[in-house]
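Written out below as structure tokens is the structure these notes cover.
Removed: one protein chain of the complex. Kept in place: all other protein chains.
Chain nomenclature is as follows: A and B, assigned in order of appearance, with residue numbering initiated at 1 for each chain independently.
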Amino acid sequence: MSHHVRVNPIACEAHGICAELLPERITLDEWGYPIVDGRPLHGEQLEHARRAARACPTLALILQRERSRTPAS
Amino acid sequence: MAAVSSSVAALGAPLAAAGPSVLWYLTRATGAVSLVLLTGALVLGVADVRRLSTANWPRFMIDSLHRSVSLLAIVFLGVHILTSVLDSFTSISLVNAVVPFTGSYRPLWLGLGAVAFDLMLAVIITSLLRGRIGYTGWRAVHWLAYASWPLALVHGLGTGSDVNSGWLLVLSVVCGLAVAAAVLSRVLSGWPAGATGRRVGLAATAAFAIFLLAWLPMGPLGSEWARRSGTPSSLLSHTSTTSKGTTR
Partner (left out) sequence: MSPPAPTAELHPAAPDGDSPAPAQLPRLLAGVRDERALTLDEHSALHGELPAVGGGGRSRSRTKARRLIEEVEAAGLCGCGGGGFPTATKMRSVAGARGRAIVVVNAIEAEPPSFKDRTLLELAPHLVLDGAVLAAEALRADEVVVAIGEHAGGSAASTYAAIQERSRAAQGRVTLTLASVGGGYVAGQESALISGLEGREALPTFTPPLPFERGLRRRPTLVNNAETLAHLALIARHGAGWFRRLGTDAHPGSALVTLSGPVAYPGVYEIEAGAPLPTLIDAAGGTTAGVRGVLTGGYAGTWAPSTAIDELALSRERLKAAGSSFGAGIVLLLSAETCPVAETTRLARWLAGESARQCGPCIHGLDAIAGAVEAIAAGAREQPSEQRLRTLASLTAGRGACAHPDGAVRVIASALRAFAPEFEDHRRSGPCERCRSASELPLPHRGGRRGGDRP
């Protein structure tokens, strides 16, 4: 069961805390918004990801399990 | 509840008999520390929302400090309330601390502290349960934090009669300047984006400053404040007639 991080772009307000706490997966673009690498997280990285999700002031960073298959809307 | 307060009062009685008690000094001290911590939490909160950071003070640290200082403020507040309740000199009950304007000791000024405490409790509890209630609900309650600070300040100035001794006044002025600077810095940097919010922030800051300048000389710094602020007459007979120094 692998996890990956995902950003809710509507909730995100470019605080930038996630990029500091999980630089292995998140960098900031020129406007301060996160560019997220969706690759799976392992071991210690997962703990850092959990901490980053808790630290997001707008709860925009989400830790998700494997991608589910749903129809496009 | 009555059984608890009477046994609690019994504990305090031997200490009170010796004059201004340890509990009384603790109450004043923890109150002052809470004011400083609350001021710190507010300033850090503004730094957080303004996304200020340096290489040595990254974003996650400012945010984390804001949360920690707020929690510490509530802890010191808890001690402040406990010592004031345990202190048998004044008959402040636990209920007075949470339900505003009840009780016999300076009900208005004490009650402002109770309101401030209630607001802070709401902010802290919603913050701890943020994951459950969601961002919008949490954010709406969080605005109350701005209201709790001036209430706490006026409570401190109104309930203590050692305002004249200077240290509380100086502390209050320093904290006041810090908060004013923080609020102005937020408003002038364009937050909140709605112009109404900014105008309200500026107006409220100015109004509060004017209120303090008018009230302090007439109130806590004026004569016979202890009597005018609602100290029960039974306690007034214990006071010294001088207006300087620590009085009860």
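Operating definition for what follows: contacts are C-beta pairs under 8 Å (C-beta built on N, C-alpha and C of every residue); 3 or more make two chains touch, one makes a residue touch a chain.
These numbers come from a predicted model, not from an experiment.
Chemist: Name, in rising order, the residues on subunit A that touch the hidden chain in the full complex.
Modeler: 8-14, 29-33, 35, 68, 70-73
Heads up, the rule we're going with is that only the chains that are shown with their structure count from here on.
Chemist: Averaging over Cα atoms per chain, report the distance between subunit A and subunit B in Å.
Modeler: One centre to the other, that is 38 Å.
Chemist: Which residues of subunit A touch subunit B in their complex?
Modeler: 11, 14-17, 20-21, 32, 54-55, 57-59
Chemist: Write out the stretch or stretches of subunit B touching subunit A in their complex.
Modeler: Its residues touching subunit A are 48, 51, 53, 58-60, 63-64, 130-131, 134-135.
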